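Excluded from the complex is one protein chain; the other protein chains are retained at their positions.
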Amino acid sequence: MRKAYSLQIKFPEQTEEFNKRPTKTARRSLSRSISQSSAESHSPVPSDSDSSLDEISPQDKQQKNSKGQTDFCVKDIKQAHFGRREIQIVEQEMGALIALKLRGQGDKPLAGAKIVGCTHITAQTAVLIETLSALGAECRWAACNIFSTHNAVAAALAEEGFPLFAWKGETEEDFWWCIERCVNVDRWQPNMILDDGGDLTHWIYKKHPEILQNIKGVVEESVNGVHRLYQLSKAGKLCVPAINVNDSVTKQKFDNMYCCRESILDGLRKTADVMFGGKQVVVCGYGEVGKGCCAALKAMGSVVYVTEVDPICALQACMNGLRLVKLSEVIRTVDIIITCTGNKNVVVREHMDRMKNGCIVCNMGHSNTEIDVASLRTPELRWLRVRPNLDHIIWPDGKRILLLAKGRLLNLSCSTVPTYVFSITATTQALALIELYNAPEGRYKQDVYLLPKKMDEYVASLHLQTFEAHLTELTDEQAKYLGVNKTGPFKPYYYR
Amino acid sequence: MRKAYSLQIKFPEQTEEFNKRPTKTARRSLSRSISQSSAESHSPVPSDSDSSLDEISPQDKQQKNSKGQTDFCVKDIKQAHFGRREIQIVEQEMGALIALKLRGQGDKPLAGAKIVGCTHITAQTAVLIETLSALGAECRWAACNIFSTHNAVAAALAEEGFPLFAWKGETEEDFWWCIERCVNVDRWQPNMILDDGGDLTHWIYKKHPEILQNIKGVVEESVNGVHRLYQLSKAGKLCVPAINVNDSVTKQKFDNMYCCRESILDGLRKTADVMFGGKQVVVCGYGEVGKGCCAALKAMGSVVYVTEVDPICALQACMNGLRLVKLSEVIRTVDIIITCTGNKNVVVREHMDRMKNGCIVCNMGHSNTEIDVASLRTPELRWLRVRPNLDHIIWPDGKRILLLAKGRLLNLSCSTVPTYVFSITATTQALALIELYNAPEGRYKQDVYLLPKKMDEYVASLHLQTFEAHLTELTDEQAKYLGVNKTGPFKPYYYR
Amino acid sequence: MRKAYSLQIKFPEQTEEFNKRPTKTARRSLSRSISQSSAESHSPVPSDSDSSLDEISPQDKQQKNSKGQTDFCVKDIKQAHFGRREIQIVEQEMGALIALKLRGQGDKPLAGAKIVGCTHITAQTAVLIETLSALGAECRWAACNIFSTHNAVAAALAEEGFPLFAWKGETEEDFWWCIERCVNVDRWQPNMILDDGGDLTHWIYKKHPEILQNIKGVVEESVNGVHRLYQLSKAGKLCVPAINVNDSVTKQKFDNMYCCRESILDGLRKTADVMFGGKQVVVCGYGEVGKGCCAALKAMGSVVYVTEVDPICALQACMNGLRLVKLSEVIRTVDIIITCTGNKNVVVREHMDRMKNGCIVCNMGHSNTEIDVASLRTPELRWLRVRPNLDHIIWPDGKRILLLAKGRLLNLSCSTVPTYVFSITATTQALALIELYNAPEGRYKQDVYLLPKKMDEYVASLHLQTFEAHLTELTDEQAKYLGVNKTGPFKPYYYR
Partner (left out) sequence: MRKAYSLQIKFPEQTEEFNKRPTKTARRSLSRSISQSSAESHSPVPSDSDSSLDEISPQDKQQKNSKGQTDFCVKDIKQAHFGRREIQIVEQEMGALIALKLRGQGDKPLAGAKIVGCTHITAQTAVLIETLSALGAECRWAACNIFSTHNAVAAALAEEGFPLFAWKGETEEDFWWCIERCVNVDRWQPNMILDDGGDLTHWIYKKHPEILQNIKGVVEESVNGVHRLYQLSKAGKLCVPAINVNDSVTKQKFDNMYCCRESILDGLRKTADVMFGGKQVVVCGYGEVGKGCCAALKAMGSVVYVTEVDPICALQACMNGLRLVKLSEVIRTVDIIITCTGNKNVVVREHMDRMKNGCIVCNMGHSNTEIDVASLRTPELRWLRVRPNLDHIIWPDGKRILLLAKGRLLNLSCSTVPTYVFSITATTQALALIELYNAPEGRYKQDVYLLPKKMDEYVASLHLQTFEAHLTELTDEQAKYLGVNKTGPFKPYYYR
């Protein structure tokens, strides 16, 4: 049975899709990228899988939780109390979701919802799942990534009674088996999908299209998953409404500007142990990520240069006191080079040949194409692995450049994503589910939607509470004067 | 003849329009507001009109320039050399327009264009008019405001041979007479309109509708003028294409964020002579203007609080380290209150009753409605004019609050607008004229358009040169990867 | 009688002293410099002296205040109520001095003190004089500068009964006559001196040495006056204790860092109307003044370079993200040059020959020697006065540089000094007087002292109240642990 699935997951057109650039506007996905790097960045209980190699597969184990339930598959149900502790810890920073839970426990806006989910299984996700449940939903869950599952957390959810199928180190077969166990159940049919990457949706399309008749909506988190949905829509094959939560304003600002403003420092410090004061840094690209990086480094006393192709972003850089240069102008003198363009081959071998000894090169942008790392794999250059995520590339004359994370995303490879950022994501997902589930007939067609502005504003308002921040309310008179509703939305949908 | 016009300018529906709030999204117009405050902020040659009261009207004078031309009407042609000096001075900061002039002098993209213009007559406008002329256009010009004309500059333009009709201190009759002199000319018919406020366009609609057949397009600068155009369009009466330059990205950022970041300090210092360090300030509204004000004050060592109604802007304030409060929470302790909401009655009498002695109140927002100044006109309060633009309002117990500019816009009443900001506006206007004049048949219908993104980017790129800033160019490969044209536009039209 | 004095004020050695550099450590004096520029910066009631030329001298007028007193000499006693209003206005920002007045009104620490003072006569000084009086002192007062007296304020003090001798536009004879009237009185001998510039002290030394026997101490404000005292001391001629208040920590920080951080922006904006964003600026000197200027400009979006001779200051600049360069490296590209070195010929003709068109040059440093303005007075260069404090110097090829305030101190010539800064000074002066007057026999010898650290701390603590700032008090245990007294001083005297 398991074998069968693995045979069928080779969808050639799918593979192509993964290699394409997801959307025109160079957006970044925490979720998908995390999945690619989760081994490094996701292990608060580091010994998690140390001895897993020699063990039998969770599929072949018989496990029961303390209530005697068996409808789950995790690595080791006995780890549940460790996982519960982790969940309790992250709840400290997920006040928004907790607030949503408390507000909704009365009217249970998800009563009757049967949600099948496929996301990273972390303590933060656990808070989401338990929130959905408290709001009335029944949930079944699988992991969207074979490495990112936090086994103890998975155990804690299973212990709580959630049918969850996930462990760290799944094979590709395991991966699809887990999804199938979520979807193909006697006497239970999902009516909502929460997906991160599109694999679950894809699976249902291919294997259980009959389920789609019941589905009231899909909520998709990742750039890749959203791209697949838009393709389905364009091909006329999307037969359910979908909400793209990746592009909500709040989430984007946190994923890009605010999170990167902090993680650039963390990533550089952890890998290169560099002092920022007085360093000359060039940041390639002055979009949201570049703006965050520049703000942080300038504040820490670095001298920051910017390269840009878009004159409007370039003028913003100027007005913020950053020298706008071509990379070649400063390449011989800078101490650190950071790419944030969403583009490819921004830093190429020719640049690296001209860098000074000790220059640090890293990537905060969209993918690992920004630095032409392949061009460094030539016989005359010596690679020296100095620390995890730090390689010295040594030129014949002894010059070294310090390449971080082999050119992969620094913030995900070498930094952590704070729980607060996950909270934004999870709250957005929960609200999108509520919206789709409760929307009156006809509000959503078989198309891909952005999160309604008003919901975006609601996510933001829930997160204000953490800061003991107090919103002002419009008077009736003022609302009328402005021509807006007192409860929002307050700005056009494209406002950032 | 002049009398006649003044009879006909009483369009009752028009007056209403002027009292209405211009657009839903609370934008601010430098141009219109300047006109309302130009007596205060616009006189580099201060003795300009001192002795004007006892003089005969320019209409009744016979003046010739040194080439013997008489097709103009200004205060005193002999002031031309003073005006020329002013023009030369501002050219230092208008490099973008000069660059445009130099680039276009060969192919003369406006050859054949006959532009009738109605704007403030300042040294900056003079650079615009001379640029349009160098690009091939014939121009006739009037003032859009009865107070804002810089007489010496007007003289310099007339001396150069431009048919210009404007002086400081026009009557309402004079105002329309000047416009008529621009429009109603033997053997010359305009084919382009550059308007600021909509009065010129309105006049042509009412008095010379036949001209509209020749008009290839209208470029409108102000919020009010744009509002009138949208109304015409909605009513199906707009019979020419129009470009709304007020809402171009570059212009908006400069009018709002960058310019206010500097003028808030200038305005407060000039009026209240306050030291910023250590002061507690509350900024009402965290849109672009509020963001600019907060950034400046925080940098100068003030403790800054923010009030907001929109949770997304509110969260941005939090992430930038600003405490989000309700006004009532801090009203008793703050030293300075700044409104930037575009709303009305944000600061009301009840607030002012609770402010501490010495509290400064001012407005950087959309109009003079943000502070309820009328509520201070009660018998128990004493008003003491301390300096121009500074009133002490004294409570019976001796408490004083310091009201700046009587609640009108501080940045326009009490600060100057740097030439660089005017340069953005003028360059945008010039490009919009070129675009409309050269657009192929059918690109623009009888509707109101935003400046094409690509032109917006071009305005930005011209202004980069002042900073010796160097844009990076995409390689063919990179452009293909991103799916954009190598020369832009690089972002969706709504990108800010 | 008056003639006599004028004969005797020609002390040749004195003149030399005035031309010498005051002290080794390049400190700056607000007070003295103000006196040199007070015509420009000191006239909230601008019509003050317009018609003074054709009037008879105040010396020759018979004036009485409303109590019938005649022991004063001011321009016009009838202006008293205007002056009182000014005094009330500045009291808003002089809370520290008011607090000192309230605290001391009970025990009157200056009871019996007979203070003769010689300072600028402004609204701020009036608050000081009235405070000294409330603390028990009898005061007689003259102006330390022939131009800086605010006539209406002088009238208000005279009206209040203070024997004050000062008006705007004194001749040199008047100046010494006024001082003589303060010092040489029947049945009243001063026992304390408050001086600003040293002229009063000098006069007493030369003309009334017998008074010195009664003097318990001298408080001196200015660099020049302090320099004279140190010279007296070195020569063994100082026969009273003196306190140098110019070098107190609090005062220095405000005069240099905090005040300049704000006034650099004000000064540049007022004179050159420049936008700061994106501008390239070089700041020569990274002492306290340079630190203030750099912080402000960086925050406003300028790209800031620094030149320094001292490696420690230079390293601080680097750690604050400022590029350390030699002036010649950036002279061709910068938009603004600001000198803050306390040195001479920092910007010379050779530099100015290489500056780009439109470059702004100004001085925030110690004196007008930093820019070699004299080198610009050559036939091939044309000077064009554009505005007060703004000259265009035009090279034969048309290049212009913009020289502000003819190279004199920008912050004093073209900006205002906030009352809060004066409050620091006045409070320091008052405390120094109290200290000297009440010090036990023997604490102070015939020497020049710095303000005791504890008093410096007290000045700071009084000024904290304006900010509703709350100091923490040490517990007994903590004070013991740190080895300090619970009430301070908390740091070594040289702590900055």
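To keep things simple, chains are lettered A, B and C as they appear, and every chain counts its residues starting from 1.
One rule holds for everything that comes next: contacts are C-beta pairs under 8 Å (C-beta built on N, C-alpha and C of every residue); 3 or more make two chains touch, one makes a residue touch a chain.
For clarity, every value in this text was computed on a predicted model and none was experimentally measured.
Visitor: Check each of C:R323, C:R349, C:R387 or C:K406 against the chain that is not shown and name the one that touches it.
Guide: C:R323
Visitor: So one chain is hidden, and I want to know which residue out of A:D71, A:D247 or A:D266 touches that hidden chain in the complete assembly.
Guide: From the options A:D71, A:D247 or A:D266, the contact with the absent chain belongs to A:D266.
Visitor: Going by the contact rule already stated, which one of A:F72, A:F147 or A:F276 would touch the omitted chain in the full complex?
Guide: A:F276
Visitor: Tell me which residue among B:P109, B:G217, B:G278 or B:G488 touches the hidden chain in the full complex.
Guide: Residue touching the absent chain, from the options given: B:G278.
Visitor: Touch as defined at the start, partner being the missing chain; which of C:H208, C:K253 or C:R349 qualifies?
Guide: Spelled out, the listed residue whose C-beta touches the missing chain is C:K253.
Visitor: Could you please point out the chain A residues that touch the chain left off the display?
Guide: 44, 85, 89, 92-93, 258-259, 261-262, 265-266, 269-270, 273-280, 295-296, 299-301, 333, 357-358, 384, 386-387, 392, 400, 416, 418-421, 466-469
Visitor: Determine and list the chain C residues touching the chain excluded from the picture.
Guide: 21, 24-26, 249-250, 253, 258, 307-319, 323-327, 329, 342-346, 369, 456-458, 460-461, 463-464, 467, 469-475, 477-478, 481-484, 488, 490-492, 494-496
Visitor: Using the touch rule from the top, list residues of chain B that touch the missing partner.
Guide: 277-278, 298, 300-304, 315, 318-323
Please note the rule applied: only the chains that are shown with their structure count from here on.
Visitor: Based on mean C-alpha positions, which chain is nearest the centroid of every protein C-alpha shown?
Guide: Closest to the centre of all protein C-alpha atoms: chain B.
Visitor: How big is the gap, in whole Å, between where the Cα atoms of chain A centre and where those of chain C centre?
Guide: A distance of 59 Å separates the two centres.
Visitor: Among the residues of chain A, which ones contact at least 2 other chains?
Guide: Correct list: 315, 318-319, 323.
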